[in-house]
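Please see the structure below; I have some questions.
Only one protein chain is missing; all other protein chains are in place.
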Amino acid sequence: MIIILRSHATEEEIQSVVGRIKELGLTPHLSQGTEKTVIGVIGDDRIVRRENFALLPGVDEVIPILKPYKLASREFRPNDTVVDVAGSKIGGKELVVIAGPCSVESEEQLLETAARVRQAGATLLRGGAYKPRTSPYAFQGLGEDGLRLLAQAREKTGLGIVTEVMESSEVEIVADYADMLQVGARNMHNTKLLRSLSKVNKPILLKRNFSATLNEFLMSAEYLLAGGNDRVVLCERGIRTFVEYTRNTLDLNIVPAVKKLSHLPIIVDPSHGTGRQDLVLPMSRAAIAAGADGLIVEVHPNPAEAFSDGEQSLTPDKFQELMKDVRRIAAAVGRK
Amino acid sequence: MIIILRSHATEEEIQSVVGRIKELGLTPHLSQGTEKTVIGVIGDDRIVRRENFALLPGVDEVIPILKPYKLASREFRPNDTVVDVAGSKIGGKELVVIAGPCSVESEEQLLETAARVRQAGATLLRGGAYKPRTSPYAFQGLGEDGLRLLAQAREKTGLGIVTEVMESSEVEIVADYADMLQVGARNMHNTKLLRSLSKVNKPILLKRNFSATLNEFLMSAEYLLAGGNDRVVLCERGIRTFVEYTRNTLDLNIVPAVKKLSHLPIIVDPSHGTGRQDLVLPMSRAAIAAGADGLIVEVHPNPAEAFSDGEQSLTPDKFQELMKDVRRIAAAVGRK
Amino acid sequence: MIIILRSHATEEEIQSVVGRIKELGLTPHLSQGTEKTVIGVIGDDRIVRRENFALLPGVDEVIPILKPYKLASREFRPNDTVVDVAGSKIGGKELVVIAGPCSVESEEQLLETAARVRQAGATLLRGGAYKPRTSPYAFQGLGEDGLRLLAQAREKTGLGIVTEVMESSEVEIVADYADMLQVGARNMHNTKLLRSLSKVNKPILLKRNFSATLNEFLMSAEYLLAGGNDRVVLCERGIRTFVEYTRNTLDLNIVPAVKKLSHLPIIVDPSHGTGRQDLVLPMSRAAIAAGADGLIVEVHPNPAEAFSDGEQSLTPDKFQELMKDVRRIAAAVGRK
Partner (left out) sequence: MIIILRSHATEEEIQSVVGRIKELGLTPHLSQGTEKTVIGVIGDDRIVRRENFALLPGVDEVIPILKPYKLASREFRPNDTVVDVAGSKIGGKELVVIAGPCSVESEEQLLETAARVRQAGATLLRGGAYKPRTSPYAFQGLGEDGLRLLAQAREKTGLGIVTEVMESSEVEIVADYADMLQVGARNMHNTKLLRSLSKVNKPILLKRNFSATLNEFLMSAEYLLAGGNDRVVLCERGIRTFVEYTRNTLDLNIVPAVKKLSHLPIIVDPSHGTGRQDLVLPMSRAAIAAGADGLIVEVHPNPAEAFSDGEQSLTPDKFQELMKDVRRIAAAVGRK
């Protein structure tokens, strides 16, 4: 931690900061500049709060120098983590594509989609049974019936199941059916849910909140890792900016940034990330080219009739085209 | 709903859209412009999804014209809603100030703060027992012990209690102790929690998520109203922007906007909104001048020692000064 | 400047950074933490570029500790600067209100507006002769004819004239007519224009770009001050965020922030800041309550017929109401 004093801090103020640092069992290190005095604090300042110093007289700014996450950092674990989800290995040389409808709507809709995405090369099936919706008047998901349909689709197609869990009280039931539990973007900051999931023996797909910084994203992963679950896959799905043409602004920059700072795998959701089916293909290609470990894509047999997110869903034919594109880019970046 | 067709939409495409509208039991209304054909849809299009039309051939854009919220709108209820919280009436002529520490830390800290804020003129006491924190290594709140301390403070001071509930499973226990239940900014989109709270017989303080639009904010209120709880107070607490000097950007513009569009009261949290104690006073004055129905302010007997949010907490002395400022502004805008 | 080394920086890497600092005539100051080594650099590091260190092997981050501006800082000049514009003193105890149409459209429109705003209490008249417009097909201003009309309005009413200059080649002609030259938000980063204006003997109204940070805003002021013109008034006029209800998000937080960090006066433009005439009054009150030194407000005798910005313009009657409100708030915060 670096403590910067005001230009005209008195000797007394400086000594009071120094004294405070020593009280906490840490070692102060003074640098007296021509304009400012700066005090470095030696010791694990992750446990010391900025407030301990920021409000002392004479202090201008307190700058933390350690990253707030530890277990999620590449410094802690230098090698890439590979997460196995029903046989699909996310984070390895092979790219993994998760596909399926936004919401599970009916047996017919789900089974048709599952068959088609499997045929095109997806290995995991997505589908929402519990849906967080902006409007109380919108379709909220089939609940456990939806989970049962997902399990049925797995049986018929062999695809592993990825589905969202919205509350800690539902973790158990969702874990009974799913192969991977998804934390939705709106729940990335839900620490109760993260704690519950850190105790479950299933891999987690952690979506970035649409206004989360990189640090906050990795801190949510840290909740899972700190609780004992290290099968965590990150997912970029668009951030909220002033841009209005796309529903969100897919932030692919975070892909190489995560690769540098963390050992965790990261996939990309171009469907929510753009909110427009006509941008899903180019942005899927871009995601793979940027280094993503896979994709999660919304596919619906008849997007115009979808109960939710139809505007960003691909038809199965379009999804097949996407898979061809992705294979070509994957080869160009040395992946499969 | 307004459906705008592409410049060169064919007659067949136009007829297919028209047919679809009729199928749904709605009435189409065609306007053929020189460059574009526009179709108005007559009927309650809140139940019709954009997807039903956005993906039809020839369609360029679909623009909803009804506001998505109904019960929260001023059109639905023209008069201001006044919410009674343990005798404090939020939304009436009198301003209400909620004050207290970010976290309940100890009996001594809480009782001292409560006594001081009451003396200065606050009528409700805030204090977190369950805390959502970015870091798993940070203090997470005292839980039910914290609730007990809050109840004790109420007994001693007569202040009503406002405290956060983080999950639907905790609604009952928090409701047992508190006079008003707070939905934190990170939970504004938590529809499970909102549904639970819509069934509880207590007023709700609903904080705006730091990246929520006005529509989304009112839609979260709509969840509460639609479920049967109409004792809802909105709270602006800062949004996330590119600005870095303040922790968040307090968006006071939403105060008169809410007053225009909704009948619900709205208060302002200048502590989280700015993240800096030195901005709390001027922004409190500004909030009242903009028309807010009250404030929620963090106060701590010793901010430098606070377990959380110390940098934005006022000392009791500073809070007393704030109350004086607020009284003067209140008088200038014809309130008390 | 603080240089943070990577966790496993070698002794050689550390020495190379130290060597580099000495080469530049500065003094390094080492702090060896348990996890990180931190090097403080003593000396005026405003002249040293981050790049000199950021790319050296072993370096993780470089954090500047001096503010980039000097002449604009309160440390440089502790007392408030008061800028005299045709007799109106901006930055003193008295609030100054600048009012008038977005564009100068005609003699009649301008003179009527001028007479009405003067009557209501404004002391300076705004009006655009050169207009930066998003569309090449929109009205671009009357040019020098507009300037002449402004001078005529000054003669008739005694109001000082504030008008925008868009390019360094026009500085001379605009300065011939105006009492204060305005740098529009789109030109805040136009360093050529700022340099020209730093040599002119007129006060400058510098509007914040809609995506400028506080540092960038003060650095644009620094261009003016460094070139020799210290009659600078800052103006907040709304920033670009994800919010869609208002055209911009008026960021009042910057008012007390500027007051703390700089000696320069700051006024607020609630017309552009919100883009909605129905929000101009409450946000004007809020601006004054937050500590602004004045307002700049768009007024048009017939907003529905305005050539530009009609939606955010007040009628003269509404402006009169605003002045009453502002007087009450001014009194409440001890100003006139």
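Here the chain labels run A, B and C in written order, and each chain numbers its own residues starting at 1.
Everything that follows uses one rule, which is that a residue touches a chain if its C-beta (ideal position, glycine included) is under 8 Å from a C-beta of that chain, and two chains touch if they have at least 3 such contacts.
Computed from a predicted structure; not experimentally measured.
Hidden chain, full complex: it touches shown chains A, B, C.
Contact with the undisplayed chain is limited, among C:6, C:240 or C:327, to C:240. Among C:148, C:186 or C:202, only C:186 touches the chain left out of the display.
Here the missing chain is touched by one residue of A:1, A:287, A:304 or A:323, and it is A:287.
Within the complete assembly, residues 46-47, 49-56, 68, 132-137, 140, 166-169, 186-187, 189-194, 210-211, 216, 219, 222-223, 226-227, 240, 277, 303-311 of chain C touch the chain that is not shown. The chain not shown here touches chain A at positions 211, 213-214, 239, 241-246, 249-257, 260, 273-274, 278-279, 282-283, 285-291, 325, 328-329, 331-333.
On the side of chain B, the interface with the absent chain consists of residues 2, 4, 7, 29, 31-36, 38, 40, 42-44, 61, 63, 65-66, 75, 240-242, 244, using the contact rule stated above.
The rule is simple: only the chains that are shown with their structure count from here on.
Computed centre separation for the pair chain B/chain C is 31 angstrom, with centres defined by C-alpha atoms.
In whole angstrom, the spacing between the mean C-alpha positions of chain A and chain C is 38. For chain B, the set of residues that touch two or more other chains comprises 211.
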